[in-house]
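One chain of protein is taken out of this complex; the other chains stay put.
Right, chain A next:
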């Protein structure tokens, strides 16, 4: 629908090269009983871009993220990832494909330390045999050390070195969000889904989180899809934006294009739907 979406990718306003299609949603419809949460929505996510899904409360943003991450299975439509059509999958299978996510109301392992939490992100990268792990010997030892190194890199990157051993349950909200991001990153995902990464944060925390999101994208080249309420933040962060309202897609394009879209303005200012 816009000039950006060519087969080879595009160059962003700040000069980053965006690649071809990583994920494509085709005519997705999701119903809960009689309620239609998502109605016939299509959009794509390009390799290396930061893609935002925005919309007023109840627009179906979170449902869409849950469809991508396998927590919901849509009744109609096709989900394509890396050029293959994805059948109905369990969330853990989706995670193993290389799609990591965070949650709006933070889902961490409260009883475990920050380090252990982040290490769970690497569970699927551990291949050593059961016995060798139990005896802490050979492949298991090498693997654990390699994984620890990767995790330490992420800990440094997100500046959470000093809380490494703290049980997550004791951390304040903003830091929990950061640990959750760290755990998702530990899986070295090809697609990172962030469900309202800045919800409930103060201005300073929001700025930190924005910086981390941009850095993750920049440093690791991770493709990011995020849902956010705060229009200002989204417009600064993302390369392209999907706008949803009442389960429908009402806009799709660069932040500038979306900002000037009449339907989007109406939805946000609350013009009555006739």
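The rule is short, and it goes like this: a residue touches a chain if its C-beta (ideal position, glycine included) is under 8 Å from a C-beta of that chain, and two chains touch if they have at least 3 such contacts; residues count from 1.
As a working rule, contacts and distances are computed from a predicted model.
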| item | value |
| --- | --- |
| Chain not displayed: protein name in its UniProt record ("Tetrathionate reductase subunit TtrA", "Iron complex transport system permease protein", "ATP synthase subunit b" or "Amino acid/amide ABC transporter membrane protein 1, HAAT family") | "Amino acid/amide ABC transporter membrane protein 1, HAAT family" |
| Residue touching the undisplayed chain, where the options are A:29, A:124 or A:261 | A:124 |
| Touch criterion as defined above, residue of A:28, A:64 or A:95 at the omitted chain | A:95 |
| Residue of A:20, A:58, A:111 or A:221 in touch with the missing chain, whole complex considered | A:111 |
| Absent chain, residues of chain A that touch it | 69, 71, 90-93, 95-96, 100-101, 103, 107-112, 116, 119-121, 123-124, 126, 128, 130, 133-134, 136, 183-184, 187 |
